[in-house]
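Here the complex is missing a single protein chain, while all its other protein chains stay put.
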Amino acid sequence: MKRILALGAVVLTTAALAWAGADAPPKAGGAPKPAITKAVKGEQCVEDTDYMRRNHMKVLDHHRDQAVIEGIRTKKHSLKECINCHASETTGSVAAAKDDFCVSCHSYAAVKIDCFDCHSTKPQGSAAMHPLNAETAHYKHKLAAQATSRVSAEEMAGVAQ
Amino acid sequence: MNELKPMSEDVPASHERRRFIGAAAATAAGLAIAPGVILVEVAHGRSEDQAASSAVRWGMLVDATKCATGCNDCVTACSTENGWTPVGESAHPKQAPQWIRKLELQDPLTQMETNLPMMCQHCAEPPCVDVCPTGASFKRADGIVLVNRHTCIGCRYCMMACPYKARSLVHESLNDTQKADVPRGIGCVESCTFCVQKVDRGDGNTACAEACTAAGHNALLFGDMNDPESEISRRLRELPTKQVRADLNLNLGVRYHGI
Partner (left out) sequence: MASITFREVEGSSLKYWLLFGGLGLFVLFGALAWNHMHHYGHVVTGMDNQIVWGLPHVFAVFLIVAASGALNVASIASVFNKPMYKPLAPLSAILSLALMLGGLLVLVLDLGRSDRLIVAMTHFNFKSMFTWNVFLYSGFFGLVGVYLWTMLDRNVKTYSKAAGTAAFIWRLVLTTGTGSLFGFLIARELYGTAMLAPMFIIMSFAYGLAIYLMVLAAAYAWTGRTLGDAVMMRLKTLLVVFVAAVLYFVVVHHMTNLYFTKYHAVEAFILRDGGMFTTLFWVGQIVIGCVAPLVILLSGLGKQRMWIMIACALVVLGGVAQMYVTIIGAQAYPLDMFPGLIEKSSFFDGEVHSYTPSVPELFLGLGGVAIALLVTVFAIKVLRLLPASLDDATVAKLEH
């Protein structure tokens, strides 16, 4: 009997927490929200933004196994192309400063990035202070129009789930 | 986790495949829908969505009789292409990775001296692949022996197993100095990749061989040993060559003339 009661209590508590978690608005004034800078190059990511926020790791893992083991080096889902588009205009990198594309979200979500122990965080052929190489220089005009946007709390809560 | 598809299913036989790629290349060039993909040599180029094929076996011929004493151009070219610090500039020379090095040999009896570059021999039966606990050390379909840094745990058993001392451990953080094309990092083992990034780009050559040719020595020749028409195959048919530690019967991808 005691056991059944204990089990019941556990189930109820879990359910209550889950319900509370679903409805409670994310706390304001917690960790600083990630700064999501729009990519320097291109209008649209290779997949839907929502899809990428939740699944970029799966997409990258799948591509990396194909690229490393089989030598299939398609551009669409390659980390190199992510970096080419998303490197910050100030640091030239996706992970050098805390507001850079990858780091900003990952530190908010407290998920360690294992990519950049080995991978360069900068586009090919670039130096630290020259975010735009010959290939991307013609996108320069777009930079002026773009401002850094703070991602909304709702959006992040969605991703976290 | 990730299963390799058997190559034979996807890839038609060698010349059929070449004809197919030739046609594809013509189409691509005609329609200009594949910018950035340059098929230098039709026989060895493959489109970027195509897996490396066992129809190809990349190999290298080292002509030690042409290898110049004191010349280090292949080593420098490798370090520049792949982004590893030359040992002379390293603060920890004994711990510095060396993907390729010049080896000086001398016969103590006859005083005969020989020079040659030594690097990963890209064995067909690589001992490093046999001993790797996680399968991170692997041989690609086209014969290139690589380390998958995503599954390398840095146990260094492959370094114990390699008869050529071809492998190095990255002993310290590289602080984002890597080349975009050549990921490499702390705690993982690495070695010569036959410039796999260049091969996959369709260059059909390695940085060391290009440098050797540029210096006018022509001691290094890279190519497809499976293609009887390739220059390396022709030269290998004519020149007497040896494999280093042939007693181990590992069927090496690097063959030496003049040792």
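Things worth noting here:
First chain written, first letter: the chains are A and B, and each begins at residue 1.
Here, a residue touches a chain if its C-beta (ideal position, glycine included) is under 8 Å from a C-beta of that chain, and two chains touch if they have at least 3 such contacts.
From a predicted model like this one, the values you see are computed outputs, not experimental measurements.
Note that the absent chain touches B when the full complex is taken as a whole. When you scan B:M60, B:C120 or B:C152 for touch with the missing chain, the hit is B:C152.
Annotation: of B:S53, B:N82 or B:S168, B:S168 touches the absent chain (contact as defined above).
The missing chain, though absent from the display, is touched by one residue of B:A96, B:C120 or B:I232; that residue is B:A96.
For chain B, the residues in touch with the chain missing from this view are 1, 75, 87-88, 92-98, 101-108, 114, 118, 127, 129-136, 151-157, 159-165, 167-173, 186-189, 244-245, 248, 259.
Operating definition for what follows: only the chains that are shown with their structure count from here on.
With centres taken as mean Cα positions, chain B sits 34 Å from chain A.
Of all residues in chain B, only 1-2, 4-5, 48-52, 138, 140-142, 146, 148-150, 173, 176-181, 183-188, 196, 200 touch chain A in the complex they form. Of all residues in chain A, those touching chain B in their complex are 64-66, 68-75, 80, 83, 93, 96, 116-125.
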